[in-house]
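Read through the structure below, which is laid out as structure tokens, and then see the notes.
Only one protein chain is missing from this complex, and each of the others stays in its spot.
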Amino acid sequence: MKVRITLFGALRDADSRGYIELDMPEQSTIAALREALQHHVHDHAPPISAGLVQRSAFASEHEILHNHRTVPEDGQIAILPPVSGG
Amino acid sequence: MKVRITLFGALRDADSRGYIELDMPEQSTIAALREALQHHVHDHAPPISAGLVQRSAFASEHEILHNHRTVPEDGQIAILPPVSGG
Amino acid sequence: MTDIYTAVVDISHGPLDPTAALDFVSDPRFGGIATFIGRVRQHNLGRAVTGVSYDLFEPLALRMFQDIGERARAEVGGPLKLYIAHAKGDLRIGDLAVVVAAATPHRDEAFRACRLAIEAVKHEAPIWKKEHYVDGDSAWSEGCSLCEEHREAERQAVKQHGDAHGHGH
Partner (left out) sequence: MTDIYTAVVDISHGPLDPTAALDFVSDPRFGGIATFIGRVRQHNLGRAVTGVSYDLFEPLALRMFQDIGERARAEVGGPLKLYIAHAKGDLRIGDLAVVVAAATPHRDEAFRACRLAIEAVKHEAPIWKKEHYVDGDSAWSEGCSLCEEHREAERQAVKQHGDAHGHGH
């Protein structure tokens, strides 16, 4: 399945379109998506540190999705680097 | 000396003029003034409880005057029942 | 000290103004502003209230607000702007009784300064509240004694009862 990962904060610099699309097996876990994204960022946006992807959370519009969860069926997901609101 | 005690809060009911004047020896302590005021209130404003005068503080325009202090030379003092601002 | 603003506002001349408080404490150095606003509410201790009257010993109250500001500054240990205003006169439900605003570089100090100031205003400043009830009755509120001996006795009572304040305000 095609997964579209919307970028925020410092991760916006990973792709000027504001998102990254990856092909993932159906029912992939967030942990697997994270690993695939790290490889993609390593290859396509080397200035972004691998640590930043590690410290980031994935989320739908409704909730944070931790590592054991599966990628949403609609293939829409956001990656949230460490937050700094207020 | 004549001491004018300005009344506030619940103690305003002790004298409709808003103050009570007492004759006190020079250099009287606040403790002595408190005792004299209690007698005065007992005689002239019996609805006011003796306990209220006991729980009240005396003060100048500048500071609280505790029991060991002497009455200000200008004879002007205020009596402050328990406070309830805010 | 121009970083501390204190006022007693005669409500017959106009209400307390939270916007003025924010304007006073705003400063390019400061990222956090904590405010507390006390409003006259409809019920107290189960009785329906129609309004309250505040009596103040004004010169001493203003001096104390200033002292409270200095204490807040010492507590914060850095730059601070603080605004303390209390109403006097006859207030209706919804009228503002007190406005405190504290601004500092970071939020924790702002909250601490604001809290310190409102607690001190409530427990130490020479201000008295009379409540007016629907039935036409009125009564001066129970308060905090400013008398050394009684303050100590109140503190002991609070310790024993384990609540935040002996008479619940």
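Residue numbering begins at 1 within each chain, and the chains themselves are lettered A, B and C in the order written.
Note that a contact is a pair of C-beta atoms (placed from the backbone, for glycine too) under 8 Å apart; a residue touches a chain by one contact, two chains touch by 3 or more.
Model, not experiment: these values are computed from the prediction.
Across the complete structure, the visible chains that the omitted chain touches are A, C.
Mapped onto subunit A, the footprint of the missing chain covers residues 6, 8-10, 12, 54-57, 59-64, 66-67, 78, 80-86. Take subunit C: the residues that touch the chain left off the picture are 18-19, 22, 26, 28-43, 93-94, 103, 105-108, 110-111, 114-115, 118, 164, 169.
Here is the rule we go by: only the chains that are shown with their structure count from here on.
Seen from the C-alpha centroid of subunit C, the farthest chain centroid is that of A. If you average the Cα atoms of subunit A and of subunit B, the two centres end up 73 Å apart.
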